[in-house]
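Removed: one protein chain of the complex. Kept in place: all other protein chains.
By written order: A and B. Residues from 1 in each chain.
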Amino acid sequence: MADINKKAKTTNPFESIIEALFVFFEKKINMYAFIVLAVGFLVVFPNVSSRFTQEIMTNLFFYVVVCLGLNIIVGYAGLLHLGYAAFFAVGAYTTGILSSRMGMDFWLTIPFSIVAAVIAGLAIGFPTLRLRGDYLAIVTLGFGEITRLTIRNLDITGGAIGLIGIQRPVLFGITLNQITHFYYMFFILAIIAIIVSYRLENSRMGRAWEYIREDEDAAAAMGINVVTTRLYAFIIGSSFGAVGGSFFAAKMTAISPDSFMFIHSVMFLMAVVLGGMGKIPGVVLGSMLVVLIPEVARGIGPYRLLIFGFLLLIIMLYRPQGIWPDKPAISAKE
Amino acid sequence: MAIHEILIQQLFNGLLIGSFYGLVAIGYSMVYGIIKLLNFAHGDIYMLGAFSGLVFLSIVAPTIGAGWGSLILGMLISMLLVGLVGVFIQRVAYRPMLKAPRLSILITALAVSMILYNTIMLLSSGRFLPFRTEISTESFFLGPLRLTETRVVLIVAAFALMFIMHMFITKTMYGKAMRAISLDRDTCQLMGIDVYKIIALTFFVGSALAAAAGIMAGVYYGTIHFYMGFLIGLKAFTAAVIGGIGIIPGAMLGGLLLGLLEAFGTQIPFIGTVWKDVFSFAFLILFLIFKPNGLLGRSESERM
Partner (left out) sequence: MALLEIKDLTLRFGGLCAVNALSLEIEEGSIRSLIGPNGAGKTCVFNCMTGFYIPSDGEIKFQGQSLREKKPHYITYLGLARTFQNLRLFKGMSVLENVMSGMHCRSKAAFLTTVLRTKGQKAEERHIREVAEECLDFVGILDKKDFIASNLPYGDQRKVEWARALATQPKLLLLDEPAAGLNKDEKSRLIELMHRIRDERDITIFLIEHDMGLVMKISEKIFVIDYGVKIAEGNAQEVRDNPKVVEAYLGKEEEETA
């Protein structure tokens, strides 16, 4: 019987390289070796780099955490979220208010931050997710704006000036106040985010999200509660953003509404979409692009967003699955 | 001012702003009805209309002035040009995506929006530009209402456009075709309806109306800015949901209602102008919870 699953042999050298890489990393030991090397490199990195570079890498790790959260909503559950900066803001301001106005210890603010994100997520998700998934895009956009306006107009959030005096975290007696501290802090967070995402992806929940993405009605017929499953994705994803926000607040010690604008929501989305929605390495790649390109191409300055807009359009038209390659259809188990 | 004077004034203001919302919401609703896309870039089309109007005026002002004649001419030309831009965008960015997952086309719309407003931002150096006209700003009183010639013309023009739109949708073949396509696109193709042409026409009409609203907004507010499309997009969506998404009279009704709600909302002590937008957004959420099909919508049953 013809082997239906094998693709015709391609002569495209690029594709052959990708294929070879996939085969190489199929072997568990190769995968582990690579991971150990990469992690090892990143661990010793601060010893061989300037503070400026560490700052960029810290920013990158921060993006990875936040974008993996957005990836759960956009990539796994297939819902467009245009106001992710709002959840990031909810986390940052919860920590900010509790820390600077009530003197709470940083680590204690984190559960509050997550709860705040869950509440916000339910408030937005519940009315909207019962309806079509497309509505969520605009509603989240609106929510993003409303959050920003509210933050700007209230006293407790410091108004347009924002909050200052957010306390630095203290870990095992050391006050984290140097860039190297935050480098490692966000690095660990990124690793946790990757592990959590990976476990979610390859689980009953992860499959449920994929079933819904493929065919919502068939998924319902198979016993999957589409609304609550989507809501789960929305809330879990939002929590990632909130946690990222809390640590961001602690690192900056001062936050203002200007860090949580629509443009930031767009940047997070770009990282997820450009790199490859729904794929963890894709999101990491996308984060690298979004964080590093402006650093490398300083000259583009004001044209940055226009260029990103065109990039997004081109990717959507010609390679909507993002830059990160998909697994080849050839099943190794034959 | 006495209470009833305030109320009547706000009633007028609300209807005026509401008619802008309605004009933009029509395009939003039409496009959603026909291809199930929430055209995120629609607000930027409104902004384009305002800017093209400004460009036209600055070109012709030295020769024929910037009075009502120029304005009307400018509006018609803008409507035509921006309508064509809408068709172009649809052809290049949306038509290839019609069979793609919904998420992809939504992101494409986002990309288009980014391209549009960033282009205008760069061209306008990000500044607020004054929309200079030479029409009278003298106010007069009609009973308790304080009006200007401008406002009267604007509200009449907006309502006229909405009326024309209503006639177009209900009385012409094109209008019927649009409604048919929104119900079942594949069958329409089998029936010999040139679906792509109708979709292009929908974008043309919707964009033209948004452009008209943009120019009217320019006249009304006096200044325009590259980011003005952002908020109007949200308001238009809210209006479309209130009235019933995909239903043209619903978009008009929703727009007017939203305008009125906002106008009266600014009079409520806690809300005022500061929280006006939050107030509108709250209405969106309320409608989504309690009446997601809008005031004029019926619940759809699934087709399996």
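Just so it is clear, a residue touches a chain if its C-beta (ideal position, glycine included) is under 8 Å from a C-beta of that chain, and two chains touch if they have at least 3 such contacts.
From a predicted model like this one, the values you see are computed outputs, not experimental measurements.
Enquirer: Touching the left-out chain: which of A:Val196, A:Met261 or A:Leu311?
Expert: With A:Val196, A:Met261 or A:Leu311 as choices, the missing chain is touched by A:Val196.
Enquirer: Using the touch definition up top, pick the residue from A:Ala20, A:Ala218, A:Ile263 or A:Ala297 that touches the left-out chain.
Expert: Within the whole complex, the residue contacting the unshown chain is A:Ala218.
Enquirer: Using the touch definition up top, pick the residue from A:Ala208, A:Ala242 or A:Leu289 that touches the left-out chain.
Expert: Hidden-chain contact among the options goes to A:Ala208.
Enquirer: Identify the residue among A:Ala86, A:Val226 or A:Met316 that touches the chain left out of the display.
Expert: A:Val226
Enquirer: Touching residues of subunit A against the unshown chain: what are they?
Expert: 4-5, 196, 199-200, 203-205, 207-208, 210-211, 214-215, 217-226, 232, 236, 329, 331, 333
Criterion: only the chains that are shown with their structure count from here on.
Enquirer: Could you grab the centroid distance between subunit A and subunit B? Build each centroid from C-alpha atoms only and quote it in angstrom.
Expert: Comparing mean C-alpha positions, subunit B is 34 Å from subunit A.
Enquirer: For the complex, give me every residue of subunit B touching subunit A.
Expert: Subunit B reaches subunit A through residues 36-38, 40, 93, 96-97, 100-104, 106-108, 110-115, 118-119, 122, 230-231, 233-234, 237-238, 241, 274-275, 277-278, 281, 284-285, 288-289, 292, 302, 304.
Enquirer: Would you mind writing out the residues of subunit A in touch with subunit B in their complex?
Expert: 74, 78-80, 82, 123-124, 127-128, 130-131, 133-135, 137-139, 141-143, 145-146, 149-150, 153, 213, 217, 262, 266, 269, 273, 277, 302-303, 305-306, 308-310, 312-313, 316-317, 320
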